[in-house]
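Apart from one protein chain that is not included, each protein chain of the complex appears where it belongs.
Then we have chain A:
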Amino acid sequence: MEDDYYSIDSILAENQKIQCTFKVDVPDMGHLDGGKAGDIKALSKVQIPLWMAYILIYSDYADFTIPPPFAARVRNALNAEPRSVRLSNLVGQGGLWYGFGRMMMHLLNDEPAEELSRVLTETFRARLPEVIDQAQHFASLQASAGSGSRGGDATVAQFREGMDGTERELFQLAQESAKKTKVWYETSERGRR
């Protein structure tokens, strides 16, 4: 998600396709749409990965529309209950929804960018306590002699599957640190030496 050219997170986040409408004819680039050769005519819609779309839009060769992961439907669902939306469905299992959103933010003008930023931050803030809660719960499960996966609530497992890449990273960080602390506290009761 950084602006660093070499950042793996940005590269992965930018791998999503968005719908672009070309403004000019582009000879011999028909294969970008996958399949047919030939030219791209002006006003034809093509699905382009974000990293390519960036340059096209900047150089004013194409226009774009807000892609499905950030459509009105998704925004409404997030307004209603951020924790029930499965972000991994929107961008694929290893996807980075927040990263993608951030790239989109750079493409937009002031007002829609503000709006998108607001959606992203509020969703993140709302989902974060849930992520950390689950991480700490799982840390304690693992520390106490691994009692197997207690699936538990269906919603809980669903949330876990619906986490996007960034949230998974935070989940892992929280789980690790909670586990280390818990293990340390536990060795205290058993009294070594």
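Here is the rule we use: a residue touches a chain if its C-beta (ideal position, glycine included) is under 8 Å from a C-beta of that chain, and two chains touch if they have at least 3 such contacts; residues count from 1.
Basically, contacts and distances are computed from a predicted model.
Peer 1: UniProt names the one chain left off this complex as which of "Armadillo repeat-containing protein 8", "Cytoplasmic tRNA 2-thiolation protein 1", "Erythropoietin receptor" or "DNA replication complex GINS protein PSF2"?
Peer 2: "DNA replication complex GINS protein PSF2"
Peer 1: Touch as defined at the start, partner being the missing chain; which of A:F22, A:F70 or A:F124 qualifies?
Peer 2: A:F124
Peer 1: Would you write out the residues of chain A that touch the absent chain, in ascending order?
Peer 2: Within chain A, the residues touching the omitted chain are 1-2, 54, 57-58, 98, 101-102, 105-110, 113-114, 116-117, 120-121, 124-125, 128-129, 132-133, 135, 166, 169-170, 173-174, 176-178, 180-181, 183-185, 188-189, 191-193.
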